[in-house]
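See structure below.
A protein chain is absent from this complex, but the other protein chains hold their places.
Moving on, here comes chain A:
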Amino acid sequence: MDAILEMRGITKEFPGVKALDNVNMAVRRGEIRALVGENGAGKSTLMKVLSGVYPHGSYQGEILYDGRPVANRSIRDSEEQGIVIIHQELALVPQMSIAENIFLGNEIATRGIIDRRETNRRTAELLAQVGLRESPETKVGSLGMGKQQLIEIAKALSKKVDLLILDEPTSSLNENDSDALLRLLAGFRDRGMTAILISHKLNEISQVCDSITVLRDGATVAHHDGMVEESRIIRDMVGRSMSDRYPSRQPKVGEVVMQVRDWTVADPARDGRLLVKGAGFDLRRGEVLGIAGLMGAGRTELAMSLFGRSMGDWKSGSVTLHGKPADLSTVPRAIRAGLAYVTEDRKSLGLVLDDTIRRNIPLANLAGISTRGVVDRQREGAVARDYRQRINIRSPSVESRTMNLSGGNQQKVVLAKWLFAEPEILILDEPTRGIDVGAKYEIYTIIRDLAAAGKSIIVISSEMPELLGITDRILVMNEGRLVGEMPTAEATQERIMQVIIRSGHDLTDETVTPEEIEAEAAHV
C-alpha cells in the first residue's frame, strides 16, 4: 500500500484526561478517508496533532508523511508539507474580500507591498477550480455558508495541498451545497489529492469515501475498507459497555410540572436560520429528562432560550408551569418562576473566576444572604461553607478563587450557585464535560438526590452512556428539532444514533426564508 500518511501509537493527554490512547491510522495516497466517532471520541484532537496545532513533543507516538517522520511544531510547518486542515468553525474574516482571505498570512507581496493584480488573478484561478463564480473583490461576509466553505477550500488549494483534512465541512450547509462540495472533493481525489473527512453524516460518507476509520474513547476501534452497513458503523461508534458508573436510583416521577409547546428560536447572526424549530415536551416532578443530540443540534439553544431568552431570537412558543402560563422572558423572571440553567461553559458563562467560592455561590440569589440590600457576611460565609461540605467542593477554604479549582470543583461551585437559588426545575447543560470520572459520579449523585427531593431535571449531554445511566426519559434533538422520544429503559445508544441519522435523511436542511419563519410563527 502506498501510504501518504501513517500515524503510529499517538497518545495525547490533557490534565486529567487521556484524549488519545495509542491511535494508529494509515491513509492511502489518493483516497478519501472517513473519520467517524462520537463527540469527544478524539477525532478533532487527532487531526490537531496531525496539523501541528498541538506541536510535536506535546504528544507521544510518531507520524510518517510520505514515508518520512515529521515533527510539526505549528500549522505553518504542516502546511509547508502540504497538510491543510479546514476547521468546522470557518476561519474567514467577513469584512475582507475573497482574495484577501485566501492569501491572508501568505500575501503575494514584494517588500511588504501587496501585488493586488497578481492576487486577484491567482484568486480567480482558484475560484474557477472550486467552481465558484464570484469576483475576487467580493466581501466574504456577504456570501452564504456554502460559498464560504468553497473559499476555505480554495485557500487550501492556494497552499499546494496534498492532504486535505475537513472537519464536518457540511454541518452548516444545505443539501445542494453539501452535494456540490462532496462532488468537488471526489474530483480532487481523481486528480490525486488525498482527503480525510470527519463527518457524522453516514450517507455523505457512503457517497464519497473509500474507507472508514472509527474512533471511540480516544482509540481506533475499527477500520473498514470500502463501505459497510450503517448499523455496523454505529455499533463501532457507541459500543461500550455500561458498567456501574452511575449511582442507582428509584425514580419517583409525579405530575407534569412544565409544558413547552412549539418553541421556535431564530439565529440572530444569520437571517432566516432557525436554531430551534417548534420544540415541545413535558417535564414531570421528580423526573430526570435527557436531551441527546450531536453538537450543534440546538440543545443548548433550546435550554438557554427557555431560560430568560438568553440565546437566539425567540419567535414563538409557550411554556406552562403547573398548568399556568409562565413568563420566562427575562433571566430574573425565569429564576423567579423556579428555573435554573447550569451552563455547559462554566468558565465563560458560569463563574466569576477572579472571585472566591464564597462570593460566587450567592450570585443568583443575593437576596438570600442580604437584608435590605446589605450583605450579611456571616450568613454568606455559612451558606458557602455549607455547600462546600454538602456537595464536597474540594478546596482549602471557601476563600479560594474559583480560577484555582479543578474542572470538577468549578462545576460544583456553579451547581451550588444554582442550588442556593432553590429552583424547582434545573437544566444541566453538559454537566460533566471535561471533568474526571470521580467527580462525574459525584455530580450524578447530586442529580439523583435532587430528583428524589422532587425537583425536575433536564440533562443535556453528548455522552450517550451518561444519558442512559442517569435519566428516566430521553428526547433526541437534531438540527433544531426534537426528532424522537423514548423511555430510557427502552433506549440504547444504537437507537438514539439511528433516530439522529434517520432524521438527517428525512429532513432536508434547507435554508429557511424569512417568509417561512413568519408562516411558522403565524402557525401558532
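In the analysis below, a contact is a pair of C-beta atoms (placed from the backbone, for glycine too) under 8 Å apart; a residue touches a chain by one contact, two chains touch by 3 or more; residues count from 1.
Just so we're on the same page, contacts and distances are computed from a predicted model.
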Per UniProt record, name of the chain withheld from view ["Gluconate 2-dehydrogenase subunit 3", "Xylose transport system permease protein XylH", "Heme exporter protein B" or "cysteine desulfurase"]: "Xylose transport system permease protein XylH"
Sole contact to the chain not displayed, among A:186, A:227, A:349 or A:486: A:349
Contact partner of the left-out chain, one of A:121, A:270 or A:377: A:377
Of A:81, A:138, A:310 or A:445, the residue in touch with the unshown chain: A:310
Touch list for chain A against the chain that is not drawn: 15-16, 307-308, 310, 331-332, 334-335, 341, 343, 348-355, 358-359, 362-364, 366-367, 370, 373-375, 377-378, 381-382, 385, 394-401, 404-406, 408-409, 417, 421, 436, 438-439
